[in-house]
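Every protein chain of the complex appears in place save one, which is left out.
Right, subunit A next:
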Amino acid sequence: MAGLELLSDQGYRIDGRKATELRKVQARMGVFAQADGSAYLEQGNTKALAVVYGPHEMRGSRSRTRHDRAVINCQYSMATFSTAERKRRPHGDRKSTEMSLHLKQTFEAAIMTQLYPRSQIDIYVKILQSDGGNYSVCVNAATLAVIDAGIPMRDYVCACTVGFVDESPLADLCYAEESGGVSSLALALLPRSGQIALLQMDARLHQDNLDSMIEAAMTACKGVSKVLDEVVRQHLQEVSVLSRE
């Protein structure tokens, strides 16, 4: 009858994490040979696949061509089997369009687009299994894919959602927490410079709490970046070993 207790008195969340702990992140780069860059990333039970093509010449309408920088094209979709109930429309709905737009904005801030004028970079992200924090997982996966494609970026872009429960921020929400009526915030960060690429929130929150939430989100993003960095280094090692042979 009583709803879920999101944070117990002992400081544990539903799944046993503490307030500031992230879910387990696992990732692999270069999962597809045909694409210019690709990556697969699991953050807890949320799993995403990101594929990058480009930079290449503009396709479709030429009118979008920019003479000073590359255009970034993002497409977000969710697999029909990604949620508990089968999804009817995998992409093209309002939510997906919005998410695509957010991803585009995030990567326009991170990728050094001025190096590729009059060209286009395509980023496709698909959520294979959804368990909260879809946006952040997509950003993290796409970052790896962009790195895999060898496109220069200012820094890793790392994203994380943060919720606010009982006066304390919870990092990296899972679905049960997201749907438990928590006001949550998604933040994409360039960790080294501490610049915010995107901050999105559509819940009500008192201004006094915003700072502590952003603080927590930034810490969480830095945590994610450490993991991603490790993944990239691991991948490079594997690749260099291979190429030496």
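One rule holds for everything that comes next: a residue touches a chain if its C-beta (ideal position, glycine included) is under 8 Å from a C-beta of that chain, and two chains touch if they have at least 3 such contacts; residues count from 1.
Convention: contacts and distances are computed from a predicted model.
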Choices "Thioredoxin-like protein", "Protein DIS3 homolog", "DNA primase" or "tRNA (guanine(10)-N(2))-methyltransferase" - which one is the UniProt name of the chain not shown: "Protein DIS3 homolog"
Chain not shown: contacting residue from A:Leu41, A:Ile121, A:Cys174 or A:Ala188: A:Cys174
Which residue of A:Asp68, A:Glu85 or A:Asp202 touches the chain not shown here: A:Glu85
Option touching the unshown chain, where A:Asp36, A:Asp131 or A:Asp148 are the choices: A:Asp131
Interface with the undisplayed chain - residues on subunit A: 1-2, 5, 8-10, 12, 14-17, 21-25, 44-45, 84-85, 131, 174, 176, 204-209, 223
